[in-house]
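Have a look at this one.
Presenting chain A:
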Amino acid sequence: MTTANILLNVNSIEVIYNHVILVLKGVSLSVPQGSIVALLGGNGAGKTTTLRAVSNLLHGERGAVTKGSIECRGERIEALTPADLVKRGVVQVMEGRHCFGHLTIEENLMTGSYTRTDGKAAVAQTLEKVYNYFPRLKTRRTSQAAYTSGGEQQMCAIGRALMANPTMVLLDEPSMGLAPQIVDEVFGIVKDLNQREKVTFLLAEQNTNMALRYADFGYILENGRVVMEGAAAELANNEDVKEFYLGISSGERKSFREAKHYRRRKRWLA
Partner candidate 1 sequence: MSFFLETLLGGLMSGMLYSLVALGFVLIYKASGVFNFAQGAMVLFAALSMARFSEWIPEWLGMDNLFMANVLAFAVSVAIMFVVAWLIERLVLRHLVNQEGATLLMATLGIAYFLDGVGQTVFGSDIYKIDVGMPKDPVMMLESVFEGGILINKEDFVAAFISAMLVLALTIFFQKTATGRALRAVADDHQAAQSIGIPLGRIWVIVWCVAGITALVAGIIWGSKLGAQFSLSTVALRALPVVILGGLTSVPGAILGGLIIGVGEKLSEVYLGPYVGGGIEIWFAYMLALVFLLFRPQGLFGEKIIDRV
Partner candidate 2 sequence: AEEQFFPVLAYRTGAYAPNGTPWANGFVDYMKLTNARGGINGVKMIWEECETGYATDRGVECYERLKGKHGGATAVQPLSTGITFALTEKAPVDKIPVITAGYGRSESQNGAVFGWNFPLVGTYWMGADVLVQHIAKKEGGFDKLKGKKVALVYHDSPYGKEPIALLQERAKMHGFDVQLLPVAHPGVEQKATWLQIRQSKPDYVFLWGWGVMNATSIKEAQATGYPREKMYGIWWAGAEPDVKDVGDGAKGYNALAMQHGAEPNAKVIKEVLEKLHAKGQGTGPKEEVGQVLYMRGLISSMLQVEAVRVAQSRYGKGKRITGEQMRWGLENINLDQKSLDGLGFAGVMRPVQTSCLDHMGSAWARIHTWDGKKWNFTSDWYQGDEKVLRPMVMLASAKYAEEKKIKPRTPEDCKK
């Protein structure tokens, strides 16, 4: 990877919650312009925390970046507000959806365009685009978000971020709670936006299979550290990754019934 077109650069950051809980222990990664980078790792590895650090949403969780630096297009961004960041085109889709429960689906989507200055028509066009991506949202456009199903809310959250016309999206577990078809679609949309509109994605995902299929590059996080990185295809062929993240051992998918009782997990680092 050349440094020339790096969009986002995270430099050995350390994150502490509540002044005492050390979660990230020196995470570095970089996201080239126009790529899709996947952030993989088990529960509690620190994926969400990394994304929060980038988008500056740590503050509200009483967390703080205590070491290292984060740069976006060469500019240090730790001190910016999330709103500034959105203006620079970086939007996060939060884990757990976080739709505005009292607002209707359409109002939720419209809030996404708050920072836009390119006029009503352009916004309406984007709205139409989002509805095209997620037809289900269109049928539910007038219901309050809190009363829609989990999957609908997930679509709404993604759609809302797209309304900002971002150049970079931080996607936190987009596939969670979505039906398989929709998961395909979502990743399809990601690819589509990436190729046609050159949107860059940093993607935290548990669905390793999907993520590696669509991503260009991947980082694997364990316990707050990056333990493995490489081109997506490379990772997908790595034996360890295959076994632990893709559930394929010796070339075949194992039935979930066959999973053993004893602890099988191998840790790269304690």
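How were these candidates chosen? In short, all candidates are chains of the complex that A comes from, given by their letters.
We adopt the following convention: a residue touches a chain if its C-beta (ideal position, glycine included) is under 8 Å from a C-beta of that chain, and two chains touch if they have at least 3 such contacts; residues count from 1.
In this text, all values refer to a predicted model and were calculated from it rather than measured experimentally.
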| item | value |
| --- | --- |
| Touching chain, any copy counted, for chain A within the complex - options 1 or 2 | 1 |
| In the complex with candidate 1, residue positions of chain A that touch it | 55, 57, 59-61, 81-83, 85-87, 91-94, 98-103, 107-108, 110-112, 114-115, 144, 146-147, 160-161, 163-164 |
